[in-house]
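Missing here is one protein chain; the remaining ones are kept as they sit in the complex.
Labels run A and B following the written order; every chain starts at residue 1.
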Amino acid sequence: MKHLVTVSTLETNEILEILDSAENYRTNKQGWKPEEKMFVANLFFEASTRTRCSFEMAEQQLGLTTIPFEVTTSSVQKGETLYDTIETLASIGVQSVVIRHPQDRYYEALQEKVSIPIINAGDGCGQHPTQCLLDLLTIRQEFGSFKGLKVAIVGDLRHSRVARSNAEMLTKLGATVYFAGPEEWKDEENRHGTYLDIDEAIETVDVVMLLRIQFERHEENTSELAQNYHSRFGLTVERERKMKSHSIILHPAPVNRGVEIADELVECERSRIFKQMQNGVYIRMAVLARALQPIERGLNNDNNYQKCYMVK
Amino acid sequence: MKHLVTVSTLETNEILEILDSAENYRTNKQGWKPEEKMFVANLFFEASTRTRCSFEMAEQQLGLTTIPFEVTTSSVQKGETLYDTIETLASIGVQSVVIRHPQDRYYEALQEKVSIPIINAGDGCGQHPTQCLLDLLTIRQEFGSFKGLKVAIVGDLRHSRVARSNAEMLTKLGATVYFAGPEEWKDEENRHGTYLDIDEAIETVDVVMLLRIQFERHEENTSELAQNYHSRFGLTVERERKMKSHSIILHPAPVNRGVEIADELVECERSRIFKQMQNGVYIRMAVLARALQPIERGLNNDNNYQKCYMVK
Partner (left out) sequence: MKHLVTVSTLETNEILEILDSAENYRTNKQGWKPEEKMFVANLFFEASTRTRCSFEMAEQQLGLTTIPFEVTTSSVQKGETLYDTIETLASIGVQSVVIRHPQDRYYEALQEKVSIPIINAGDGCGQHPTQCLLDLLTIRQEFGSFKGLKVAIVGDLRHSRVARSNAEMLTKLGATVYFAGPEEWKDEENRHGTYLDIDEAIETVDVVMLLRIQFERHEENTSELAQNYHSRFGLTVERERKMKSHSIILHPAPVNRGVEIADELVECERSRIFKQMQNGVYIRMAVLARALQPIERGLNNDNNYQKCYMVK
């Protein structure tokens, strides 16, 4: 079954296949679309505009039918397990679920048991595979390949869903990764990059990938943090001037304007921030197609409920 | 107008017609679908995954257009009556409403006044007609008819929306109904069955219909209740072994695993729990078709607003 729960388990060729498929949807407006109605549901247990609307758009572009599911009005309120929720949806005819969940690795126990593919739209401080893939797509559109590229990932490395997967994947694909950011947010476990001083990093790399400060996950006095952060580790107007002429800026958004990046740089010529969002739709189309195409061909479309586990 | 607010007011032949229509949607993938766009809205004033998603799926399968309606973002927050909400929806073109509401018999004052059919998706501790109908469909698929069948309804009989309607309908259709469960949850007003000891009931019947303990409606110490309940009245692995070889298990779900039923029995060979959910979609298609078909034929499509009550 074509779950997508993490990028780490994808082979290099699988990653490139997804990028090619996304690029195909983008440029030719071509690619797989189901011949008959197919059904998905989006289960968002955490706030999200970008990711959620992006999946909804991808589903509509593919011609899928989305069954609305709101956590606040669901039986999850009655204490139903995620497994039972998914199997309930499967039994009524939903053929894949997109899930964002606050718990790290929520998918681990599930992926062997559920009868429809799970697409992970973010788990706690863990993975966010479609974000990683859309970052890769945006970089490849710019530079053609990853070999020899230098990428700086800047900011709250420890709490970021994006930093770990991106560092791992970029390294795997041949890029060199640097990290920069506050001492207290270093991620010692992430061995796919080298720490550099912020100013050195900015001047060195082809891609400056800024991370979002997740104020909602920190307890410090946030206005002080914000102000200090910008001058110390943010992409200020001064720092942007020192970037190489061809270098680009990425940010997963939502942006804290004036914190990770100067307000006036969000839509500057180097910025690919809105381009990333646009690419997000094509990546999600590719990932949904990857999950649903085998089902359309009947390969795991054996939702033969009642599932029959024998009881001795 | 083809409201469906309770099963009690349905004639036997009407019940069988709905079951036949549902079976037709299921097996032949055939049955009525509207020729032009038709519009419905789902008004859920209480949490629900199964019922709500099941109606959404049924609507999509029929090719209906669902106008989103969220209680939390609606004028219900401004104190609007249910009647005015329904007539508002009718006036903008909604042709039928599916309603779940915490108030028993919320539909009583409404059904004579509103201008579009109401499909009751559950009222307080009252009725849940589509649940009853999907239970009947699941039983008929197994045994071909209801005559002579023995059915045990087990659990919180007093607070269950399902118990009363099911007992009444099964009796009407020729089955014999037994009840089992805690003394304090007996429903003295329900005269369509006989109380039996849980173990005797389990060994006797063709269908063991478990009820959900609605922890959210009880005040007792729930973990104590849960533990005692399973050994005293739950379907344990031991009890399951004493069921007749052909007997089946039903549960309206969401299941409290390890309480009403042992965890490992939820998906056992006898269980029709996920089958019930699947049947739920077909039943809802049948019920929606029953409400909307006459409107399509113009039979009550006279939404000639402004309605003109003369004032003397």
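Just so it is clear, a contact is a pair of C-beta atoms (placed from the backbone, for glycine too) under 8 Å apart; a residue touches a chain by one contact, two chains touch by 3 or more.
Please read these numbers as outputs of a predicted model, since none were measured by experiment.
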Full-complex contact with the absent chain, from A:11, A:224 or A:267: A:267
Residue among A:50, A:150 or A:172 that touches the chain left out of view: A:50
Candidates A:68, A:124, A:182 or A:294 - the one touching the absent chain: A:68
On chain A, residues whose C-beta touches the chain left out of the figure: 44, 47-50, 52-54, 56-57, 60-61, 68, 70-72, 215-216, 237, 240, 253-257, 264-265, 267-269, 271-275, 277-278, 280-281
Interface with the undisplayed chain - residues on chain B: 37, 39, 41, 65, 67-70, 72-81, 84-85, 87-89, 91-94, 305-311
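Throughout what follows, only the chains that are shown with their structure count from here on.
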Centre distance in Å when chain A and chain B are each reduced to the mean of their C-alpha atoms: 39
